[in-house]
Each structure stands twice: as structure tokens, then as C-alpha cells.
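Just one protein chain is left out here, and the rest sit where they should.
Letters are used for the chains, namely A, B and C, taken in the order the chains are written, and counting of residues starts over at 1 for each.
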Amino acid sequence: MTVKGLELSMIKVGIIGGTGYTGVELLRLLAAHPQADLRVITSRGEAGKQVSDLFPNLRGHVKLAFTQPDIKALAGCDVVFSATPNGVAMMHARELLKAGVKFIDLAADFRLKDPAVWEKWYGTPHACPELLAEAVYGLPEVNREKIKKARLIANPGCYPTAVQLGFLPLLEAGLVDAVHLIADAKSGISGAGRKAEAHTLFSEASDNFKAYSVPGHRHWPEIRQGLDAVAGEPVGLTFVPHLTPMIRGIHATLYARLVKTKVDLQALYEKRYANEPFVDVMPPGSHPETRSVRISNVCRIAVHQPQGEDTVVVLSVIDNLVKGAAGQAVQNMNILFGLDERTGLQQAGVLP
Amino acid sequence: MTVKGLELSMIKVGIIGGTGYTGVELLRLLAAHPQADLRVITSRGEAGKQVSDLFPNLRGHVKLAFTQPDIKALAGCDVVFSATPNGVAMMHARELLKAGVKFIDLAADFRLKDPAVWEKWYGTPHACPELLAEAVYGLPEVNREKIKKARLIANPGCYPTAVQLGFLPLLEAGLVDAVHLIADAKSGISGAGRKAEAHTLFSEASDNFKAYSVPGHRHWPEIRQGLDAVAGEPVGLTFVPHLTPMIRGIHATLYARLVKTKVDLQALYEKRYANEPFVDVMPPGSHPETRSVRISNVCRIAVHQPQGEDTVVVLSVIDNLVKGAAGQAVQNMNILFGLDERTGLQQAGVLP
Amino acid sequence: MTVKGLELSMIKVGIIGGTGYTGVELLRLLAAHPQADLRVITSRGEAGKQVSDLFPNLRGHVKLAFTQPDIKALAGCDVVFSATPNGVAMMHARELLKAGVKFIDLAADFRLKDPAVWEKWYGTPHACPELLAEAVYGLPEVNREKIKKARLIANPGCYPTAVQLGFLPLLEAGLVDAVHLIADAKSGISGAGRKAEAHTLFSEASDNFKAYSVPGHRHWPEIRQGLDAVAGEPVGLTFVPHLTPMIRGIHATLYARLVKTKVDLQALYEKRYANEPFVDVMPPGSHPETRSVRISNVCRIAVHQPQGEDTVVVLSVIDNLVKGAAGQAVQNMNILFGLDERTGLQQAGVLP
Partner (left out) sequence: MTVKGLELSMIKVGIIGGTGYTGVELLRLLAAHPQADLRVITSRGEAGKQVSDLFPNLRGHVKLAFTQPDIKALAGCDVVFSATPNGVAMMHARELLKAGVKFIDLAADFRLKDPAVWEKWYGTPHACPELLAEAVYGLPEVNREKIKKARLIANPGCYPTAVQLGFLPLLEAGLVDAVHLIADAKSGISGAGRKAEAHTLFSEASDNFKAYSVPGHRHWPEIRQGLDAVAGEPVGLTFVPHLTPMIRGIHATLYARLVKTKVDLQALYEKRYANEPFVDVMPPGSHPETRSVRISNVCRIAVHQPQGEDTVVVLSVIDNLVKGAAGQAVQNMNILFGLDERTGLQQAGVLP
């Protein structure tokens, strides 16, 4: 982006999919992004429909209509976001990369390094395993330097973002028994997407709380892969996701056994995230609320050591659709194109 | 604002109160407003506390602390917003106006022109009745020209904004029986404020729906005063407010008897609001949703004539804390200071 | 039910469908009903599955499994409830009636007397128009005597129950302009059923409020048919339904113009419903809450005449799944079989 004119410096953006919740959030963020020029958005199911007919909140903000998938139109963009169900992005990646387009996948297609693990958890062989090594896992707090030079970004999952940012300082410092980590995570219902399913109906999901996928959730291998890398050894992780009756937000409550109990955990966290624009370590004794980050790209973290015993408790909250999806994708775009990482992502949380 | 330097062109802003929901929303909007320089915020109850300790969503966005009410500090501002309970602003208005400060009251103190009506509905004599004539009712869609020259703005109530914008075109055109208007309005719970009261507890207000104040609500005289002026005669209005279990949003369903049934109502509404930046007339057959304007300053309206009969039904939605309070107050500030009316108010609604 | 032994006096009950919300509510009520012996429940989609696997709240209460539709098994029952989508019950009615079974349809198949009106609003020709005249509209407060002798009961819709009970006394007394009735009704989301649809997802329907079907809703002809009969002339009705983010409950706010304004409306309502076990007229000035009737078969009503003007406002609340569906169906069964009408229906509302 070394060009001079404002017009020329705009990033030409395409979106594949975009009819789900990460899609509409991406549209909302990009529509307000001063450097993004939204050029094309494709959807097989909604082609021909105005974006703002599907999402009336965007009336006056997005003038595009959905079009049929069209690799040529997408190839004319500087960056393409894929906001499709799992297994779609891997069908387009090769061609778009060949055309010189930066590609950011908000689904899971490029998150797992091992194609066998992908196949086990997602049920299909991987369509372009040769790209897995190249793909950069887009968690800026870990991989910022790699992201700068990447062509292909695997945008992290929502649970993995909250859980990894919460465990990171402990594992980097080697302070906990990494073989018995526990992540008890609670997600708002939007995490289940916009697909019509009985269990996410209002009358099923409201005034209700439940765990799900305790025997095994797709984010488990993703989190472990990330924590393995940080710990430098295979970690052990019990991961229990729950659905809580709110629209947005993830609250991860993390438990680990300290191998040293006389450490200033507060200082550890504050130092680790001192220069991170989107991680906010709360004062000692805090309990971050998910609503404090609603529509914001911030991850808010508090660290506790109840009764001074050897169990550390970390509370980590994000908006699953922002830092857990679309916001982090835009953050990755900013890094890719050399912009200030915060561009277009400075909205405060909305309360109440 | 004819000064040249950016620094000098900033509007110095003070807030009285600001610990309630209109307050935190005002803070959120002003913190992101490119021309507003938030200088002072006073609160008797929270003096000494960081704003961001009370409202953690504003961590990193508002660095001020609440201070004791201090008329001198406020007098140094270009504009002061009063976001206090009813009956407080009228205690400060005289002094601040004398100091040359523009004063925008988000409470009801200056909305009613007749001090006797004020006293009847609010239970206390008015403290500065001589200012009532001068105060401009800050509904830009009706009073834009007056607002430009005002010193004192009475920012409209939430219900009155949604109801008046909905009825306006019909009354201006003299199309309906103005003596039998019906406004069935539904408000999210934030309309009741941040004060701890039993009936707005989560366990009381959620999974529940009720009407309230059917015998008489304080917004009834305010709406009637506004509609009287438009109709040019005293209107008759039945106003029934309801509480609906959502945080933000007002949905007004308006009914009136048409005196002419062969009118193109859609064209009437589109024409009336063609140049209004914050009123969006939906296509025929639409049902605007409150969430489409969540955190946005837009009023979205649809007009229906079921079965072609003589009853017109208007659906009007706003975010009660934005177009119904803080957003409209900022819109008024923009008009007062000659800025583009949309400055700092262009956030799209958030969905989901 | 003149037999002597307790065993023999049990009513043998069958259910067609029963996998939706009216179904599970019917199961819950019948499982606790001292005279009901639940024998068979059929469902094409869930045949073979234990009822309590689909609805874990019924573990230990209902031991039946769903079976394939089997007219023979159903014909062995004393009464069959049909809790299916519209258009299914009319396929079974003839055969079951022939077998001597009492038939209670919770869907709309037998509610409209005119098959042409049925076809217009439900989109298919009626399968047994010859039964429409015989079918009794099961609103006990109007048709109790006819219900006693009926073979075929059309259980009223949820909106129609709340709206008709609210307007009844006014129309019977000829007190209002019957040509301009307005019913502004708000329903919890369970009214839309258990079918997976995007607009009733938690993330779409919560923290949101909207009107729908303003141009025309299927309950409009049903309500009008009922009110016509009471008024003795064709009434005019504007009916606007809304979705409100709660699971259960309907709140109907009714407006009518009084032709006489000096009437004791409170006394009128109290007298009309004095002997009705399931209509509770609240004291003057009340605002009934939907939660006060949650899981209860009661319709709670308050009547207002704001400012003594000529518009009467009636507030009428029910639980849409109980008095608006399954509870009223059981009430009809009780009447059909000569039981105390309140049998099995005496649960108090649940609050909070």
C-alpha cells in the first residue's frame, strides 16, 4: 500500500458466502472500514438479492447484491474472505492464490496442519493438503510476523481464540501442568450459525443452559495444536463447550494446576499483553462480562488464584463474531496490507 | 466553528449525570465522535470513579473520571448534555445558558411548553418556566431550522420520537381522523433506566410481556403537544406502552382512521422523508424489526393499509437509547454547531 | 363415564402428531390428568422413538413410544387429539368419527365454517367439508352446551382465544362500534412452532420485536367469524400480530370505540365471567402479565377507559400453549366426558 492517492490505496475486497452471521458481521465491519472497498460478494443461494434485503441493518451501508460465485470477479480483488461453511474455501484457495489474491478463510479448512486430523474431525478428505503447511494460523498475538508475509490465512475459531489467549502466558512461562488443562467454555447461540436447526430455535435455546459435544468437539484439536506449539510439547486438554442463552459472546473459564504457586500472575499477564491492541488484562479481582466486548474486537482477561491454592483460574471473554471471527479476520487483513492493525476495529463494546 | 486548526475546531463537551443508560450511550457516541472533546462528566454518586470502572466497555475509550458537579468546569464547555433524572436539568439551565453554553437536556424538563402540564405529570413546580418558550424541542425532522439557532434543546423522549415520526406524514397531509389516534408502543427494558427496581429485574421482566400506565403515561402529553402542532388542532390519542423482554428498541404500532382511502401512502411517506438522513421508509409490505436499528440512529418505518380498508397501520422502530435519546442528542449537537448532521452517527445496526 | 370401577372410568386417549409444542404440552397435561389413560401417540417422523427421548422433561412421566399412524389403534380410544400441522386432521376425521371416537383437532382444519374461506387462507381444498357444520368451535366460554354434545371439536387458535375473550362482553352488550375493532396482539415465539425456521432462531428472535402478517393473518378470519356470531353482524377488525422475545404467552391489547361512555365496564366484565373457571377479571387499574398465566389455563383480563374518553382498552393474556392450545383442548375433553371442567388443569402460573 505504498501508493499515494487515496483512491488507489483502497483495498479491493471480495467475499465468498457471507449470508451467515460471520458474513453479516464482516459486511458491517468492512462497510465502515476506511480502506476497504467492497467489490463483490457471492452466494449461490441468494444470488440476485440485495445484501440489504437479507440484512436490513445494512440498508444505506452496503449497496452490493449477492452474485453467483465467479472466480474471475474474485480474482480481481486484492483480498478475498471466505465466510462459508467448512469445506468450501478449500475448493477455491488454489485458484485465488494463483491469481495473486490474498485469501482469508473464516472457516476451519486451513486451521489444522495435519490433513488426517482434518479428515477425522470434518469427515472429508482435504482438497488441497499441499497448502496446509503454507497457511498461517491467524492469531496475531502469536503469529503476527508470519501473518505479515502470508498469502493464505486460517482465521481461528471462536472458542480457540478465547481459550488460547487465556492459556498463552501460563504455557509460555511453563508455570502449569500442561497435561491436565481444563477449558469450560460458554458460547452465545450465534456461534451455532444462521442455519435453521431445531435446537437453536428461540423456544429451545432460551431460558436454558446445556453442555454439548463433551465426548469431542471440532475445536478441541485446533486448540490443542495451538497450545502444543506454545508449550513445546503435547498438552492434555479437557474441553467442554456449553450453549448459553445470549446472542453473542464467549466466556472461557480456564483451570490449570500451578507447578509454582508463588508467581505474580497478574504481572505475567499484563506484561505478556502490554503491546497487544486487542487484549485487555483487567485489574486483579475482576470478572470480565461478555457484554463489555459486545461488537468489539477486544479479548478481556482476568486471572485468579482462589485462596492462594495451586489452581489458577483464567476468565477470558470475546465477542464470538468479532474477535472470534469477522473482527479478527479484518485484523488479519490490516496486518497483511500494512495498515494500522486497529483500522476499522475501534468500536467500543455496547452496553447495555 | 469557523476556526481553522483541527484542535480549535473540537467541540468542548460536558455531561451532567451520565451514570444511567442514556449516559453510557452518550459517552460511547461522543468518544467516537471526531469533533467532540469530552472534558468533564459530573456525578454526585460516582465522583472520583473512573468512567471505565463503572462501564468496562469504555476501557480504552474514555479516560475521564466522574467529578462532583462543578458549574465552573461545565461553563468552560461549548455544550453541556444533561443525562440526569427528570427535574435536575432545570436546576442548572439558567446558569449555563448565562455562561454562553449550549444546553441539551435528555430528560423531560424542557419538553412541555406549559408549566402547569409539567407540574401535573412530573409532580413538582417547574424551576425555570421562563425558559420553556425558548427551549426548542429537538426533533430535527420537525424543528431543524429552530434547532440551528437554539441555545437550549429539549431532547425528545423515546416513545414520542417513534410515535411522532410515524404519525407525522398522515397528520401533515390531513389524511386521518386526528381525534382517535391509537399508539400501541412496545419498549425494551432499558427504557426504564439503570435504577434498581424490582419490576425490571431480569427474573421479573424476562419471558414476560405487559402493558403499563394505561391510565396515563408522562409521554402522552409530550406526544400530544407535538402532534397538536403538526395537526394544527388538538388531537385525540390513546397511548398504551408495554414492556417487552429485550434490552433496546421501541416498536410503535400506530392506528388511524383514514378520511380518504384512495391515497398512495407509500409515496406520501417516501416523499416526506426523502431528505432525512435518519428516517428510512421501508418498501411496501415491510415489517421493520427493532434489531435492524440496534445501536443505530435510524428510525425505520413501514406503512400498511390492511385489506384496503379505512384503517392505516404504521410500524415505526427506533433504538430507544440512540434515536430515542443519546443519538438524537448528538444529532442535535451536530446541527447546533453546523456540522454534517450525520457526524459520529453512522454506525449500522448490529445484527444478530 | 357411568361405569363404576376407577380403572374402567379412565378415558382412553390417543394423539396424532404430538412432536410439536402443542403436542409436548398436551402430553405433559394428560400425563398428570387423573382420568386420562394415554394409549397411543403416532408420528410418522419419530415412530419408534420413546416420547421421553424427544422430550426429556417427560422422563418418568410418559412411557409410550411414538408409533406409525395406525387408524385401528386410534379407533380403540375414547378420544383422539390431533396435534399436527394444518391440513392433516381433516384426513382422519371421518374415519375416527365413524368408529365412535371423539375427535379434538388442535389445528385449524375445522375452525372455519366456510370451506371457501378455508381454501383461501390455508391454500388447499377442504377434505371433508360436510363435517364443518357439525364441528363445534371449542371455546367453552361461548359454546359450552354445544361442546357437551359434540363429536368433533375445533380447538380455537391462540390469538383467537385471547382476542375473543377480550372483546366478548363489549360485543354481547352492544357497547362498541363493531366495525372498527383493533386487536394489537403479541405472541411468544413458541407460537411459531417447533419447526426449524431461520426467523425463529434464538439469534434472530431474541432481543428483537417485530410485527408480521399485517396484510393478513390466518387467525383474522377465525376471529372475525367468532366475533360476527357474538355481535350478530359482520364486524370490522384490524388485527396486527407481533413476535416478542419470550417463549410462551400472548398479550392482546384491544381497542374499540364506545358508543356509550358512561358504562361500568369493570362490572360488565366481572359479571360476564363470574362463573367461568378459567377467565380471571383483574381489579380496576390492573395490567395482567403474561407470566402470571405461564403453564396455567387461565385467561387474565383487565379493562381500561383511559382519561374517561370514548376508547376502551382491554388487556387479555393467556399462555398460548395452554389456554391457547393444549389446556383448552383438555378443557374440551373434560366437558365432552362430563368431568369437572377443571380436572387436570389447576396448576397455578409459574413465577418467576
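As a convention for this text, a contact is a pair of C-beta atoms (placed from the backbone, for glycine too) under 8 Å apart; a residue touches a chain by one contact, two chains touch by 3 or more.
As the structure is a prediction and not an experimental result, all values here were calculated from the model.
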Absent-chain contact - pick from C:A116, C:A198, C:V259 or C:A348: C:A348
Selected from C:T84, C:N143 or C:S190 as touching the chain missing from the view: C:S190
Interface with the undisplayed chain - residues on chain C: 21, 24, 28, 31-32, 55-61, 190, 194, 206-207, 247-248, 280, 282, 288-289, 291-296, 298, 300, 321, 346-352
Contacts of chain B with the absent chain, listed as residue ranges: 21, 188-190, 192, 194-198, 200-207, 245, 247
Chain A residues touching the omitted chain (full complex): 180, 182, 184, 186, 188, 203-204, 206-212, 214-216, 236, 238-240, 242, 244-249, 251, 253, 255, 257, 285, 287-291, 294, 304, 306-307, 309, 311, 313, 315, 317, 352
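The rule is short, and it goes like this: only the chains that are shown with their structure count from here on.
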Centroid spacing, where centroids are CA-atom means, of chain B and chain C in whole angstrom: 40
Approximate Å spacing (C-alpha centroids) for the pair chain A, chain C: 46
Computed distance of Cα centres, chain B from chain A, in Å: 36
Contacts with 2+ other chains: residues of chain C: 188, 203-204, 206-207, 245-247
